[in-house]
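One protein chain is absent from this view; the other protein chains keep their places.
Lettered A and B in written order, each chain numbered from 1.
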Amino acid sequence: MSNKKNTTISRRSFLQLSAMAGVGLAAAACAPATAPSTTTTAGTTPAAAGAPTAGGILKYAETGEFNHFGPWQMGNVNTAMYNQVFGRLIWKDGEGTEHGDMAESWEMAEDGLSFTVKMYENIQWHDGQPCTAADFVTMYGYTKDEALSGESSVQKTANLMKPVIDVVAVDDYTIQFVFEKPVPYITEILDYFWAIRIDDKADPAFMTTLPVGTGPFKITEWVPNQYTKYVRNETYHHEGLPLIDEWVFNRLEKSETLLPNLEAEGVDGIFGPPLSDIARIQQDDRFWLEINSSAGSIFNIIVNTKLPPLDKKEVRQALSYSLNREAMVQSAFFGIAAPITTPFWNPTSLAYREDLVMAHPFDLDKAASLLAEAGVTDLVLDINVTSRWPQMKLFTLIWQADLAKIGVTLNVQEVENARFYEIGGAGDLLGISLHPWLNGRTSRDPAIFLGTQTNYRGDPTLNIYGWENAELEEIVAAGAVELDLETRRALYQRANEILVDELPMIQVATDPRVWVWAKKVQGPYIDLVGNLTLDQASITS
Amino acid sequence: MQTYVIRRLLELIPALFAASILIFLMITLAPGDPVAMRLGTEATPAQIAAERTRLGLDQSLPVRYGIWLADVVRLDLGQSLYTNRPVTTLIAEAFPKTVQLALISLALSLLIGLPMGMLAALRQDRPTDTVITGLNALGLAIPNFWLGILMILFFSVQLRWLPPSGAGNADQGMVANLRYLVMPVLSIAVSNLSVFARFTRSALIDVLADDFIRTARAKGLAERVVINRHALKNALIPVVTIVGIQFGRLLGGAVVTESVFAFPGIGRLTVTAILNRDYPVVQAILLLVVLIFLVANVVVDLLYGYLDPRVRLGRAE
Partner (left out) sequence: MKLSQPVLPVTQPVSLRLRLLESQSVATTLRLLRNGKGAFGAAILLVFVIMAAVGPQLAPYDPIELHLEDQLAPPSAQYWFGADELGRDILSRILYGAGISLQAGLLAVVLAAVVGVATGVLAGYMGGWFDGLIMRIWDTLLAFPAIFLAIGIVSILGPGQLNAVLAVAVINMPTFARLVRATTLSVRNKDFVLAARATGASDRRIMFRTILPNCMAALMVQIAIAVPTAILIEATLAYLGLGSQPPEPSWGNMLQSAQGYLYQAPTYGIFPGLAITLMVIGMNYLADGLQDAIDPRRQRARAKMS
């Protein structure tokens, strides 16, 4: 009589699903650089076939309030609007294939010390001003600008652009990125380099004046707590796009209300419904789902390596073996996630190694013996969770019950969001043994991942949790400038090995992004950054 | 009379001052880092520290309190740490919604609660009274967040008549947006009307037991006249005070109800701000709420003094 979910997804089939989704979307996405209305309908939708019709208003909803309209922020809430309002020179689709948005062509120099991009010549900002190479020089200038040194979005981009020592406008429409040492992953960096204009340095978050961009839509209105509105950019440099007239991005308070609103046809698409609702939606013929892991967000656990006995890697490995990830994926994540022991779980990553994806299958006996080997008895650990991520609450309780079976006490406490972040931001976790966390960009080039996710680094000046590993640091340094693909691959696979063996962070599961669309909506796709793109979205009547 | 009013209002100032200290301490002492939360999981300690300095959060507590107080006096309530929007704007958006909720709920609960209480008092100890008192007990005992959940279960999940939360979009029009008010109003009204009913009942019972009613009856006046002209008027005086106090409380935001229904009023704004450690927002709103509360108390006192002829005449001497 139990209410069993009947959509159990094994890890392998899940990864296959994501890959298939990526392929399908890539097929749909491969055209945008030049082709107008003959673009294919999105291949993955089980929706009605037929050419997409132009026009219409697409209504969409997420939870969370806008607190930053700049795409460089890469924040949690606003990402859905980035690709709609802003353009990039080059971007990558879910499969990792490069496309030009604002760039017509691009080329890496022979010596690898510069990268030249030729822009389209008919691009305009939403306020009518022409967009030229000079604008990119200005943007690069923001990362060096004193006035913007306190602005987090600019600092994030500055960090990403570190290997670039100069940006030069060779002519009006040719940009050259100059390096000191080769930067083989420059296109991945450019994937984040949306074209923006910070006209008012006092408002880099564009909260008082809405931003201008070069994307397919213009942002026209923001009613706080309610919605933002976007209309078609009539001067968009890709002819025939976008297909819809207007996009309304609604903001709802509670994630439980997303699906009811969709079912009541108040909106046509939503993002981030509660995982527990997914099973019943998958049965519903009126909607189709997009379960996408391109953004590469994962759930993991920060280990306080400064706190004995967690400084012993055997103890950390024991903890990894004691996590029943398969069971957690089924119950805490309602089948929507993949269990992982490495951050490099995505087959497209250079660091990928199949045997490391699930290197520590659930084995309480092994965990117990590792603990005994390390001479640890009566271990008491604590961990905090917060309501922002109910999955954490659930999986820590499952872990608690399992650990109790081998004599380890795990105390779970729920804290408010602000306190949760405070603990995570403290190098010593404020004396707490473990802290659930999330990291992103795991699908990206490992140079980017290791460059931005400093809690995976072995350099105590970068890794606030103080873990040290000289070999990893050498790999990071070498891999960032190595032009030969296979050499890079070998280097990063070794990094993968180290991280899975030493476990400064214990991986739990992936954190896929879930969209649900009404059948009549076709054509939305997700890029490698994990963001929604609507230039080819259409509404069939 | 006028000097009395002015004196009462002036007395509010030290009370507000004391409250402001408590408010400030309460929220700044609470552990948690709003800056780290806003900057996200990828923020480096250097970025967080820089942001804290920019926001003035690295100064000592007395200094921060002084700055805040000086700003408040100039009516500068600061900016939200979370959204960077001016606090006055946030309050200006949320307050009318709470007022809307409070007024409609109050009207509804008065409309139902007063007659219920009167009926129960007039039929005291008879079956009607037992039923009404029982319903009151139920209304007072139900946790309002559970009532909210039950309503969502019934109206949204089962019947699919009403949206489970939020307040609707401005472009949907007034009437459509009323749907979002139905359940929150009902939730609040149910417990409020029980308070009014119970209070009216005991006030009326007390008055009916008073000597002057006995006198009126002894004089041979018809029962209806006794009740309408003498009893009710006097019973309503204390009821006015409880209505005033409840209204003041509701303006402070029906915190729990707004949370259950994610209704974007003052209560929800405050709870979210406290949980996010959004210091400027919490400080400003709590100060405002306390002010409203204190003023409501003064108004109610004055009203009571004005309405109750014993007090009014007594004071004229």
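In this section, contacts are C-beta pairs under 8 Å (C-beta built on N, C-alpha and C of every residue); 3 or more make two chains touch, one makes a residue touch a chain.
Every value quoted in this text rests on a predicted model; they were computed, and no experiment measured them.
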Inset, instruction - Consider the whole complex, including the chain that is not shown, and state which of B:L61, B:A92 or B:L138 touches that chain. - result: B:L138
Inset, instruction - Would you mind spotting which of A:T209, A:Q413 or A:T487 touches the chain that isn't drawn? - result: A:Q413
Legend entry - Residues in chain B touching the chain absent from view: 15, 18-19, 22, 26-27, 29-32, 124-125, 133, 137-138, 140-143, 145-146, 149-150, 152-153, 156-158, 164, 205-206, 208-209, 214, 238, 249, 252-253, 255-256, 259-260, 270-271, 274-275, 286, 289-290, 293-294
Inset, instruction - Spell out, residue by residue, where the missing chain touches chain A. - result: 1-5, 256, 259-260, 274, 276-277, 280, 327, 330-331, 385, 387, 390, 393-394, 397-398, 400-401, 412-416, 419
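Following the convention adopted for this analysis, only the chains that are shown with their structure count from here on.
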Inset, instruction - Could you grab the centroid distance between chain A and chain B? Build each centroid from C-alpha atoms only and quote it in angstrom. - result: 42
Legend entry - chain A contact footprint on chain B (complex, rising order): 31-34, 36-45, 47-48, 50-51, 54, 82-85, 89, 93, 156, 160, 163-166, 169-170, 262, 264, 268, 275-277
Legend entry - Complex contact set, residues of chain A against chain B: 65-67, 74-76, 149-150, 152, 155-156, 205, 207, 223-227, 250, 252-254, 256-257, 260-261, 264, 266, 415-422, 424-425, 427, 437-440, 452-454, 464
